[in-house]
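The structure appears below as structure tokens.
Complex shown without one protein chain; remaining protein chains in place.
Chain lettering (A and B) follows the sequence in which the chains are written, and residue indices restart at 1 in each chain.
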Amino acid sequence: MSENIDRVNETEAAVQDVKPDGHKDQKKREPLFHITKRGQLPLIQAIGIRAAAIVLALIVGGIVSVFVTGKNPIDIYASIFDGAFGNGDRAWVTLQEIAVLLGISLAVTPAFRMRFWNTGAEGQVLIGCLATAACMFWIGGSVPEWLLIVIMLGASIIAGILWGVLPAVFKAFWGTNETLFTLMMNYVAIQLVESFLKIADKSGSNTVGPTILVHGWVPNLFGVQYLLNIVIVAALCVLMYIYLKKTKQGYEISVVGESENTARYVGINVKKVIIRTMAISGAICGLIGFLLVGATSHSIDADLVGGRGFTAIMVSWLAKFNPVIMVLTSFLLVFLDLGAGEMSSALGLNKSYGEILTGIILFFIIGCEFFVQYKINVNKNHKFFVKKGEKEVLE
Amino acid sequence: MKGAIALELKHVTKRFGAVVANHDVSLSVHHGEILAVLGENGSGKTTLMNMISGIYYPDEGEIYIDGNKAQILSPKDSFKYGVGMIHQHFKLVDVFSATENIVLGIEDGKKFNLKESSARIAEIADKYGFEISPEKKIYNMSVSEKQTVEILKVLYRGADILILDEPTAVLTPQETDKLFAVLRRMRDDGKCIIIITHKMHEVLSLSDRVAVLRKGEYVGTVETAMTSESELTEMMVGKKIALNIDRTDALGLGERLVVDKLNCLDEYGVKVLQDVSFSVHGGEILGIAGIAGSGQKELLEAIAGIQPTESGKISYIEPESKELIDLRTKTTAEIRDLGIRLSFVPEDRLGMGLVGNMDAVDNMMLRGYEKSTVFVDRKKPKELADKIIDELEVVTPGTSTPVRRLSGGNVQKLLVGREIASAPKVFMAAYPVRGLDINSSYTIYNLLTKQKESGVAVMFVGEDLDVLMDLCDRIMVIASGKITGIVDARTITKEELGLLMTKTTSVFEDRESRTNSEEKESLSDE
Partner (left out) sequence: MIFGFPIVLFIQRAILQGTALLFGSTGEILTEKSGNLNLGIPGIMYIGGISGVIGGFLYQSSAGRTVNPVLAIIIPLLSSLLGSLLASLLYCFLTVTLRANQNVTGLALTTFGVGFGNFFGGSLIKLVDSEVPSIALTKIAKVFKKTLPFADDLGWFGDIFLSYGFMVYLAIILAVVASIFLKKTRTGLYLRAVGENPATADAAGINVSKYKYLSTCIGGMIAGLGGLYYVMDYTNGVWSNNGFGDRGWLAIALVIFATWKPSVGIVGSYLFGALYVLYNYISVSMPMMPIIQMLPYVVTIIVLIITSMRNKKENQPPASLGLSYFREER
């Protein structure tokens, strides 16, 4: 409190000729603070604000958890950590989950850098899953396994490209709103998968599993499950970084994203860049779909992507579309999701509690960006402070 | 009659990040007075007025209205104090009608009735001699119609203190006269009027007093009747500078670019260029004059391959081989790939010519990046950026600072420097000195003159007729997408240019009987 007063005195000394006027009603209307845009915040401070937000989020999450479960928050977070890294197997699962989420996030990133708000990664991955599963189901057994895998890979990538390029073409030629278009494409993909499930499994089950999709299993790398996915996504991450920062196409994406007028001015074919970039986005999504079905689960259901197409948007946005930082943000979100899920079952809670906790933490991270970009200027002559000061003096 | 003090600013300061837009500004205006706020672009005039109208809130200082301290936290507060501002950039909702825009934000406690409001608007418009259809949608309106809506908005609210931010930029001289008559009538009514401008003749003909700002600082206020153009200029720019442009004779290197009967539609299918024909020679500066939005932007963009056209011909004549290449159907990339060195400084610097969020190096790369195959090379652009910063004295923290953080003049130097670096054969510049201080402006004029001297065909779109007459060899006047005259810059008068700017028939319609080739000859004779 005393610190506060010191600062008040300082500013009053600095602006001596500003004397609060006698009009009481006007005094009341003087703003307590107003907000201005920052020039640029030093990196350390920017990181500090974000770190503080995460800590605050964990505290609030802890309080809510205590309220709901009646357990010690330390125990809760310990079980979250345990859930994500408890033993070797879980760590592998965590890595695999990071790989998938990071992969999808990498896919949406070039489009986002172009300011093309692709909310359709969910569907683009799922249609890749469907293409893979369809190949396994219909072609499996009639061609050699290696050829089948190649066909699966090709089909999933083509399917992903199709799902990505369709909204891009309409955006490029007619300015059709891409956020809404890609969003709708998700549900078209989901219903197509539902339809496939009913064809492949006449029993009406919600999943077509490894007992039906017996062909086209992608072999494990060095006999380690999930390693293939992790290696592919790690390579993808490095390539994407180089693609965006060092190549001609990456530069074109940045120019189109920053200003379409500039792009036209220097002779960049904006339509071509939009379509090409979404083809790349879709292709990577399709590839992830191939990995999910062909190399990981060997099964398909309408919820196989499980909202990760949407989570990827947050991963990419939180990392400011930087592929390297996305490793961290995807780690954070997977850690929360798996850990909270595991924690809920350990403490006898419903698994959805994880989603609530993730939501709380996301809200904090989303909100803290404000404090990175804007500055709150508190009016120290405001009666709010003056009164407090007077009070202090009286005491 | 001059009345009591209506508005008083005391020690007002406003900062944007590290930039100080207004520093310790104090001034006062009376009822029944027209105060002109004069200052160069970037001197903080608009920022100052935005604090009175509640768009910005001052960091320091106070505003008094009719002697009482006013807390203007939002535009709504400013209305309560009887302040009405007509912004330079229209604040209108495109999909609304004029009436819907005018009644926006009014809480008069009366029943909401658009028909009644339309009738009242028509009444006010009638009284002052404005022509307007209240039901017309804004997106169907011309620039001057939109301006009218803006003015009616303030009149409808019955504001006592009117602020007009460069209201004449988009008006014809006739419309300007009409507006000034209205303003004078309102002054005689006891209203307090503030007009922001940088046009000296408007200040002298309209205002009672002039307040001058320079680089965010308040210089002083003088009675208009007691001052002169040179005194005001000195107050505005600080030291007295010789405003002379060293014009050399045109080199007469023959036609470099010939535009023939060019027609062009905008995105709503409205004709923005109509049968435009002219030619530019190597070693001359062709000025393009006209009211803002008469088709200047479309014309330059059409030549640069950015704006699609309907019909006509844009021929580039290769200086050595005299080979004729039609550019009209070619895209920017195709023109570039043909090796035609055409440089273009567009009106919208940070929205088209440069990318604000990118640094100087990446902005240099906008030209020439296409030569790379897979990876881009940032070494050469870095060298170019360093060279331009050095030669044109660009003030910047470094080549890795996003260019949007630089001041307007420095941004423009980077852009012009880059465009000159490619050793162009044709150089087009649209409003290249807009928003620049006097010194930077003259740097740009000199650069253009140097280009001309080295044989480049230069096209210069300007708004200041004095500059056009001092800098150019010929001036082409464009009005509503038609060419209304191509004249010798050395002999034409301002009045004649003004008449051409408002003419409705093109120079070709005047002489319908002539054939095309004769026309061209006669044009270059003028």
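A few comments on the model shown:
We adopt the following convention: a residue touches a chain if its C-beta (ideal position, glycine included) is under 8 Å from a C-beta of that chain, and two chains touch if they have at least 3 such contacts.
Just so we're clear, the structure is a prediction, and the values are computed from it rather than from any experiment.
Interchain touches from the omitted chain, evaluated on the whole complex, reach A, B. If you put the hidden chain back, the residue from A:Thr119, A:Ser156 or A:Ser299 that touches it is A:Thr119.
Contact with the omitted chain, checked across A:Tyr251, A:Tyr265 or A:Tyr353, is made by A:Tyr353.
For subunit B, the residues touching the chain absent from view are 16, 53-56, 74-76, 78-79, 85, 87, 91-96, 100-101, 103-106, 112, 137, 139, 153.
Residues 35-37, 117, 119, 170, 174-177, 179-181, 183-188, 190-192, 194-196, 198-199, 202, 204, 307, 310-311, 313-314, 317-318, 349-350, 352-356, 358-360, 362-363, 366-367, 369-370, 373-374 are the ones on subunit A that touch the missing chain.
In the analysis below, only the chains that are shown with their structure count from here on.
With centres set at the average Cα position, the gap from subunit A to subunit B is 43 Å.
On subunit A, the positions that touch subunit B within their shared complex are 15, 17-18, 21, 23, 26, 29-31, 34, 36-39, 246-248, 251, 254-255, 258-259, 261-262, 264-269, 377. Contact residues on subunit B toward subunit A in their complex (touch as defined above): 11, 15-18, 57, 59-62, 68-71, 73, 304-306, 331-333, 335-336, 344, 346, 348, 351-358, 362, 365-367, 369-370, 372-376, 405.
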